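Heads up, one of the protein chains got dropped from this complex, but the rest are sitting where they should.
And then subunit A:
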Amino acid sequence: MRRASVWIFLAYLCTPSFALYRKEIYKEDLRIQSLRDGRVSTTFSFVTVLEGAGPRNPKALGQRDESQHYALFPLTLGQILREYAITELHLTLNAGKWNYDNWGHPHEAEVGTGAELWAWMGASEVTTVDERWSGLRNALSGLFCASLGSLDSRRTLSPTVAFPLSGSTPTFSPHELRHASLPSENVCTENLTPFLKLLPCKSHAGLAALLNPQKVFDADWHGMGVHVIWKEDTGIELKLSLQAVFNPVRTSAGKRRDWNLQSLFDRSIERSCPVASSSSITVILPEEKDHKITPENPAYVDGLAIYDLSSSSNFTIPSNIAMYWPSEHSFQYPLPPLTPITPLSVKRTIHGTTQTRGVLSVSVTNNSPQEISVGYLEMMPALITMWMHTLKVEINSQIRSDLLSELKYHPPSPQSNDRFSPSMLQAVLTIPPKTTLKISMEVNKAFLKYTEHPPDAMRGWDLPGAVFFPLSQLSHNISSSYDWERIYTPTLLVDLPTPDFSMPYNVIILSCTLMTLIFGSIFNLLTRKWVVMEIQE
């Protein structure tokens, strides 16, 4: 009897953990596309879906959390998401400028230079959103070995229109966005290693076996992303992505644009990842038919060649996938003038010769025959002051203020310890077909205390790029078939006026001497009595 009750008790103990064991799906995919300037864009995406799971309700943060058991979902990331009750998380670490005009839109839209982190969190009385945001930054910077801890209140904003929730909106509490970017962050091997550790097969099997840091970080453009999205009907989806733009013309001696997996990554896939429910390599075929692709047994769908690598498929793992142009002796770069691939091209610069002020100028070109309306977002650190009254919108040197609408400007707001959050400018631009719209405004550069300058003060400060985002079709009745996500402009580098860093003592001494000299002279005079004395000779 007693033994039976012990068994029942043990069975009771085990029940909840079994009930929590959810179905997890892991899929991986590699997309390879030859670009028109001879480069090759590769996009890895590793998706883990935690079916039926939902984000943690932040109101329950004070209580004990349910235990976490994952088979494929990375526990380290899961713990962070539960600890800070994150509904949606996006982290990207990129290096280089994405060349929209020649490469088109990237498969993963978040290509802003440096680090970018944004998270949607439910509001709660237990811990504030800002406290959890600070914890999240520090936890992620520990997990990915990146300086995300410096994404503090001086860089944090809440641009909800440009960065909406990608998944479903939970009903348990109103949600808030925190967004921060650090354009000067460098991406390197120390970030890739923890990234690979989050994958169920690490880099031992499956597509991730191709990720050779020496090759990936030699690419002209490279970046990685972590996206956690909750969708009501599926569950929590974790997408780890890695994009790289290789340049075979540069690396091959014969100046040819031929590529194969071995030459791109210097690695090959020995075995498929056994837990992956799907694993595929998709080659996007160029429109011109003068290329050859080997092995010649892929499934062709709409100009795509798909190689299935999953262990359940009947295919054997192709040892190497290659694309080559047999009739081409050496690659001829397309000659200018090139028409940009994307309907929208953006240039953003800061003019001005002095270190104290300049003119921020953004020119947006609509290459398509239709009118395009886009959202424009500037998130400027408080060391740059944008003079909004000097804002000008021009087409061919004619002022066209009517093309800028729904202007929203948030000046920098004071934070704790005399810091200011960035200023935010958001507007809707309407660009007529085949024209260039120019926005310009005067900016001032701040004079900082000598302790606020970075150690390499003369290098200057990186400013985050502007973001152009599509307007939701509902609010703006635009009959445009142009489907795209955000466009990031390259970052800017501004040189701020610097004080002399060796002078603190000298300045204190010299200024105080002058003050005491004048103070002393005046009080010397004021405390004297004037009398006339006779001097007998």
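In this text, contacts are C-beta pairs under 8 Å (C-beta built on N, C-alpha and C of every residue); 3 or more make two chains touch, one makes a residue touch a chain; residues count from 1.
Note that in this section contacts and distances are computed from a predicted model.
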UniProt protein name of the chain not shown, from "Exosome complex exonuclease RRP46 homolog", "PIG-U-domain-containing protein", "Ribonuclease P protein subunit p20" or "Ribosomal RNA-processing protein 7 A-like": "PIG-U-domain-containing protein"
From A:Y300, A:Y333 or A:F447, residue that would touch the chain that is not displayed: A:F447
Touching residue (missing chain; options A:L192, A:A382 or A:V467): A:A382
Touch criterion as defined above, residue of A:P58, A:P298 or A:P412 at the omitted chain: A:P412
On subunit A, residues whose C-beta touches the chain left out of the figure: 353-357, 382, 385, 387-389, 407, 409-414, 418, 420, 423, 442, 444, 446-451, 497-500, 503-504, 507-508, 510-511, 514-515, 517-519, 521-523, 525-537
